[in-house]
Every structure is written in structure tokens, then in C-alpha cells.
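The complex is shown incomplete by one protein chain, all other protein chains being positioned as in the whole.
Should a chain be cited, it is by its letter among A, B and C, assigned in written order, with residues numbered from 1 in that chain.
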Amino acid sequence: MSLALDVLTILSVSTGAFFFLAGTVGLLRFPDAFSRLHALTKADNLGLGLVVLGLLFQAGGLLAALKLVGAWLLALLAGATITQLIARTARTDRSTM
Amino acid sequence: MAFDIGLAILVLGVAAWTIAARDTFAAVIGFVAYGLLLALVWVRLAAPDVALTEAALGSGLTGGLLLGASTRLARTQGSAAIDKPSAIIRRAAAVLCTLVSAGLGAIVLLLPEPAPTLAPQAAANLAATGLGNPVTAVLMAYRAIDTLLETVVLLLALVGIWSLAPDQLWGGLPGRRYPVDRDGVLTFVAQLLVPVGILVGIYIFWVGSIAPGGEFQGATILAAMWIFATMARLADSPAVSRRWLRLVLVVGPAVFFAIGLAGFAIAGGFLAYPEAHAKLLILTIEVPVTLSIAATLALLVGGPPERALR
Amino acid sequence: MPNSATAGGFLLVLAIVLPIAGALLSLVLGGRHAERVALIVMPTGVVVAVAIAATIWRTHSVLQYFVGNWDPPLGVAFRADGLSAVMIVTAALLICGIGLFARTQFPTPRGVEARASLAFWTLLLAIWGALNAVFIGGDLFNLYVALELLTFAAVPLVSLDGSAETLAAALRYLLFALLGSILYLLGAVLLYGAYGTLDIVLLSSRINAEPAAWAAISLMTAGLLAKAALYPFHLWLPPAHAGAPAPASAMLSGLVVKAPFFIVVRLWFDVMPRVPERTAAQVLGLLGAAAILFGSVVALRQARLKLLIAYSTVAQIGYLFLMFPLAIMPETGHPWNSVAWTGGILQAVSHAFAKAAMFMAAGLIAEALGHDRIAGLSGIGRALPTTVFAFGLGGLSLMGLPPSGGFVAKAMLLTAAVAEGQWWWAVVVLTGGLLAGGYVFLVLAKALADTSQPVTLRSRISQSRQTLAVAVALCAVLLGFVPLRPLELLQIGRPNTAVVDVR
Partner (left out) sequence: MTDATLYGLCGAALVGLGLFGLIVHPQPLRKILAFNLIGGGAFLLFGVVARRGASAGLDGDPVPQALVITGLVVAFAATALAVALLLRLFQETGRATLRSDDSQP
């Protein structure tokens, strides 16, 4: 049972890490603010989500699991907001240029 | 071990980049990353209380403060190149700093074994304080005088910052008025997040007596929520002349002093607690202190009054 | 647990709590009451200071208090020896003098709160509390917090007038002070890592001559020198001390720079007494000598009175550090050590009074004339004779002429230098005295110059403020009447040293 959980954790966290990597490459390689943001949100949503999912299998109890999910939800909310704000600023900057 | 080596190299790399970066804004971003990585190091060093403080205060609030400053100073970037020190000075500085680092490193390697420690004494006296977290016991009992003076240090820094206001703006509102949030995104998130954040801040403070956390960490989160609320224009900073604001700022150290002096009567010494009531007294101090620190930290970020009252 | 506090130990707590509680109260009550709070705290604080000195004098032992009844190393100790007592009384008297003097400049406005007066009175009390915390601190980290308290109270005073120059001066001051703090902190962590305590008494029994101790003391000393503005770390001092309002300058030059010096004395004589190192002490002495010569020569070339006095502070701080090569000898108990030691401390005290009086006088002159250009001082001696008299009395002490505290201090340093065969320090002391005579007479000659037309004063200067400046200067002069031998009070709490009578 614990072996199965460990395998699930490894799979899930590795996939999450891949999305982080992809997101970072996108951030560095993509040409403008909007596509960079697009890349970043993947790292935030999926990457962190998968890492949290992987850790859930290792969480000792319900409270710890809830805290993990809470952290993910907060990060999602913050990420979505920041993305929105950056995009807005980028649009204003472009239109004034 | 491999993880630690990697982490140490990453910390050093980010630090070097922060020093070397041409753009100040970029350097500040580097500093925020540096702080978060240091928080990880603190976890590795089995100091979760410090990790929380580093993440919230050292990286978060300090980072926010410096980001704000660098955007306001953005227009002065060009003039910096003029005053650059000569190559000789730079080389001499590099040699000096290498020597300092090498010396410190050598001393770290030479530190005595077994290491001298106060952990046994701190643990043995923990029961007398009624606390479960030895770090909180150091801050609130064994070395309470440091903590007490530190709350005053924060207040003095605030008095210093306020005293920078031009005379005609004295008594006014600190900092700039943030621009209106047109799409309401920030407002929406703030409405959602600020209550959660306040809850988290109170929890972190409350849990500090038995687990990692405490008044400084909790107060920092509360301060961040205050700043967030003003950024989203949910609320505005109060004018610095408000009597209630002054009371909020001072109540923490005042209660700390009062209970400390009461110790002369009830426990035979300044800042001494009778064993039976130690935990209750410490909590009685911590609640107002958390409130005062939170308000002070938020106002320290806010800066001197910049808008006249009415 | 052994008796943790000596009788009267609570006085030490009061010495910190009283001024700081006053500062907090000022903030709550606001600018309309800040001055009144200060006027209540000042006499009370003097009583506490005198009580501390009297207790130490009567019991002939160190006053000690363990905060919260936690013994060191876990807890923090307050300790006051004879040296602490002298500094505490000096601070109390000077703060009172400066406070009374400042009432005209930072008056309490009617109805509304004024920025400058709220800040000044709050910070005055905070500086006092911080100084007392430094003078009785028995724990190196507690001393760090006390030093930060002092820095944060002192820096805003520099830029109270809000002009661009003083803002730049305050920022520069703060940056130097922060560098000093961090170096001090690095030293503290090395000491804790090596010896497991930061308590001064415990450290002194555990410390050995080894790399960790040397690195720690070097880092801490370097940090403190940056805060004390010893040459070559003096860059920040002249603009900051000259730019601040006169009462604040008096506090900064008279008292605030003495706090880091005091901690250097603690480190070298109390933390490290078993690890005497002559070479390092000679380096400190050399920096002191450089400060004396550089500061005095630059002071001679100043066109503005307040800057001249500020550069003179750079020079006079140098004298403080001459005591290290003279008082640290390989064989402890050398008869001349305590003479040099007493001379150094006496220099700190008499300079505090003399320099405060000179800044007060300069402030009055600047207020009366609307400027402080030395070239434009002609005739001020006739218009404000009392003020110029106060300046002259202070100058007497700086030059080291009798009767003055400066004379006794410098005579002691001189005698010790000659007796120990380190005659080069004697040359420096004498040259510094001559140069000080030069810049003091430069000012006096202008001020007393006979002019045909009487000067027109921009504002009337009240006689009471002039008298206060004279009173403070007289304290420096009165110190000249203490006998020429190590003061007994200063020796309380010191390891036994042979005492010589210089006469």
C-alpha cells in the first residue's frame, strides 16, 4: 500500500516539476508579456497542483492535507490576480507607446 | 546533503546576481528570491520559527518595501554610472571582502566540538514559563528585555520616518493614495483574501506558544493584510495624528512594561512571572504586542505623511 | 538560585524604563504634551542616576540585576560599575541641560501638534533610555538592541529641519551605523558559537586568546568605530552633527558617540582582560592620533562655526582611543595603566560637557546672526558676551588648559605616556592641544574683535539660555578640580590595580 502511494507521489511530483520546467523555459523564451504569462500560469496551476497532489499521498492526516490544498488554492488565487494585473499593465503600456 | 549543497549554491548564486544586476528593480526581485531560499535554509537548519520570520518579514515585507522604493526611484537610474568607484577601489574591496569571508569561514570550521549550547537550560526551564515552544520562551521570558526594547526600536523607527514629513503635511495620511482599481480585480481578491490572511495571522500568532510561530510572524502577516487592503483601496491608512492610532501603536510595549513592572510585586523582579500564571501573563502581553507590531510594521512600509488631512 | 539582584538593582531597571515610558507617553499624548512629559521625566531621571551612583559609592561594589530573575547565560544581566555610574550621571545632567535649553527652539504650540517638537522631545527621552541601556548592559546582544535604539533615536534628529543637506547627512549616518551594527552582530555570533554565552562576566572567564575571540573582537571593534566616527570612519559625522539643530548636535556630539566608545572599553577591558594585545592597542592608538591631527587641521580650515565644532569632535574622539595603548599592558596591574584609563574616561566626560556647551553657544550665535560664518562673527562678543564666554570655557577644556576636565584628562594621558616610555603619544596630545588652541582662538579672536559699528541681531537671545550654556561649560571646568589621580568611583568594579598619585 505504502509502496503504491510512494509511486503515485513520485509520478505526480515529477510531472509537476516538468510543468514548472516548461513554464520557466517559456518565461525565458517567449517574446512578449502575454505569452510569458501564459507559460507561467501553467507552472502555477498544473505544476503546483500536481506537486500538492503528490504530497497529499504522504500527508499524515486530514488537517495536513487540508493545509496543503489551502496553500494550492491561495497560490492559484494569487497567481490569477497577478496575471490579470500584469496583463492589464502590459496592455496599457502598449497602447500608450 | 546533495540537496543542501545545491541549495547553498543557489543561495550564493542569487545573492551574487543581486549584487551584480545592473537594474535595481531586478536586483530587488533577486533579493526576494534570496529571502525565500534563505527561509528554506532555515527549515533545513531546524529553525521553523526563523523560517517563518524570514519568509514573511525578511523576504516579503522587506521585499515589498524595496520594490516600492525602486519603482519610485526608477527615473534616477541613469545618473548612477557617474559615481561608480574606480577599478582600484573595486579590486581592493574585492580583496578585503574575500579576506573577511575566508576568515569567517575558517572560524566556522574551527568552532569547538561539542558546540556550547543553552538548549538544555532552555528546555529545563520551559515548564516554568508554561510555554511549549522554546523559542517563544526565549523571546518572552528568558530574554524578554530584548523583545521589549525591540518593540520600542520599531516605534522609534516609525517616529523617525514620520518626522521626515514636510511641516505642512504633518498629521496627514501616510504614503500615496493607490490608483483606483478599474476592473475591480484587486478589490475582489482583497475582499476574499484579507479575511483569510487575518485568520492565518492570528493563527500563526496563537500557535506560537506551543509550535512554530509567534507574535512577530503573526504580526507581519497582519501587517501585510493591512497593506494589501490599502493597495486595493478597501481602506486607507489612518492619519498619523489620530489618537486611537497612537494608542494602538503604544499599547503593546505599554502593557509589556506594565506587566514587567508588576513583576516586582508579584514575582520578585522586573519581567518575572509567577510560575502559576506565567502562560496567562505572557499571552496577556502577546496579544497587544502583536497588534502594536502589526500596526507599526504596516506604517513603516507606508512611509511619512504625504497627504494633508482634508 | 543565588541572590540574583544586589540591593538597589531595581534602580537600573528604572534608569531604562523611566525615559522610555516617557517617550511612549509623549507619542500617545501627542506634541502638545511631549515637552511637559520630558520636563517631568528629567528631574526624576537625575534622581535615579544620582541614586545609582550613590549606591555604588556606598556599597563599593558592582550593582547587578538579573532581568526576570533568569541568571545568565540564559537570562540577561544589567550591571553598573563605577564607570557606568559616571556615564549615567553625565548623561542625566547633560540631557537635563540640553532639554531646558531646547525649550525655546522646540516650543509646545497651542492647539495643534507640531512635527519637530513632538519628534524632538520623544527622541530626547528615547536617546536617554538607550544611553542608560548601553551603560548598564551586561549582555552583548542586549547591548546591540540598545545601540539600535540609540541609532534610531539619533538619526532622525539630524534631519529635523528637512533640508536636502541634512537628509543626505542623516542617510549617510544611518548607512555607517548599519554597517557598524552588522559587524558588531557578526562578532557576537562568533563569541556565542565559541563560548556559548554573551554575558560579559561569563565571557571574560571563558574567553581565550584564539582565532574566534580575535576575529570577534576585531569585527565588533570595527563596527563600533564606524558608529563612534573614529578616523577613518569619520566621514559621516561633520555633516550630521553640524546639520542637526543645536540641542540635537549637543546630544549627538556630547553623548551619542560616547556609547559605542563605551562598548569598546567594555570589550577590551572587561570581556578580554586576560587576552592583552599590545599591537592591536597600538593600532587603535594610531587611529586616535590620526583623528586628532586630521580633525584639528580640518577644523582650522572651516568657514562655518558648527562645522568647525563638528570637526573638533572628530579630533576629540581621537583622544579617547589614546587610552588603549597606554592602559593595556602585558603585565596587568602596571601602576600607570589606571592613570591612562582614568584619563581616557575623564576625557569622554569632560568632552561631553564642553562640546555640548560649544554647540549650544554656536546655536545661539547662529540664531542671533542668522548665519554661522566665522568670518561674520565680528562684534558678537559684545552683543552676546555670556554666549561667547560659554564657548570659551568649552574651548578651554578642548585645548587642555587648566582649570578644566580636559586639562586633567590630557595631563593624565600625557603622564602615563611619558612614564611608560611611549613618548610619541605625548607628542600627539600636545600637538592636538596646540591645534585646538588654534581653532578656538580663531573663533574667539573674530568674536571679540573690536568693530566700529554694533552688530544687528536678528532675534533676541534670552539670558537664561545663555546661562544654561555657561552652566554646562562650567561642569567641564569643575571636572578640572578633581584631584590628579585615578578617581576612586571609576575604579569600582575594576580588577585591582595599583594606584599612583601623580602629584
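Criterion: contacts are C-beta pairs under 8 Å (C-beta built on N, C-alpha and C of every residue); 3 or more make two chains touch, one makes a residue touch a chain.
If you're wondering where the values come from, they're calculated on a predicted model, not measured in any experiment.
Chemist: Please identify which of the visible chains the hidden chain touches across the whole complex.
Modeler: B, C
Chemist: Who touches the missing chain here, B:Gly130, B:Gly160, B:Gly269 or B:Pro288?
Modeler: Of the listed residues, the one touching the omitted chain is B:Gly160.
Chemist: Considering the whole complex rather than only what is displayed, give the residues of subunit B touching the chain that is not shown.
Modeler: The list for subunit B reads 1, 4-5, 8, 11-12, 15-16, 18-19, 24, 27-28, 31, 34-35, 38, 41-42, 44-47, 49-50, 53-54, 57-58, 61-62, 65-66, 69-70, 72-73, 76, 79-80, 83-85, 89-90, 93-94, 96-98, 100-102, 104-105, 108-109, 111, 115-120, 122-124, 134-135, 137-139, 142-143, 146-147, 150, 153-154, 157, 160-161, 164, 214, 216, 293, 297, 300-301, 303-304.
Chemist: For subunit C, which residues touch the unseen chain?
Modeler: 74, 141, 144-145, 148, 151-152, 155-156, 159, 162-165, 167-172, 174-175, 178-179, 181-182, 185-186, 189-190, 192-193, 196, 235-236, 238-239, 243
By definition in this document, only the chains that are shown with their structure count from here on.
Chemist: From the mean C-alpha coordinate of subunit B to that of subunit C, what's the distance rounded to whole Å?
Modeler: 31
Chemist: Would you kindly tell me how far, in whole Å, the mean C-alpha position of subunit B lies from that of subunit A?
Modeler: Roughly 27 Å, centre to centre.
Chemist: Just give me the whole-number Å value for how far the CA centre of subunit A lies from that of subunit C.
Modeler: Spacing between the chain centres: roughly 57 Å.
Chemist: Going by the contact rule set out above, which residues of subunit C touch subunit B in the complex?
Modeler: Interface residues on the subunit C side: 4-5, 10, 13, 17, 20-21, 23-24, 27-28, 30, 65-70, 73-76, 112-116, 118-119, 122-123, 126, 129, 133, 141-142, 145-146, 148-149, 152-153, 155-156, 159-160, 162, 167, 186, 190, 192-197, 211-212, 215.
Chemist: Help me check something: in the complex, which residues belonging to subunit B touch subunit C?
Modeler: These residues of subunit B touch subunit C: 103-104, 106-108, 110-112, 115-118, 121-122, 125, 141-146, 149-150, 152-153, 155-157, 159-167, 170-171, 241, 243, 246-247, 249-250, 253-254, 257, 260-261, 263-264, 267-273.
Chemist: Using the touch rule from the top, collect the residues of subunit B that touch subunit A in their complex.
Modeler: So the residues of subunit B touching subunit A come out as 183, 185-186, 189, 192-193, 196.
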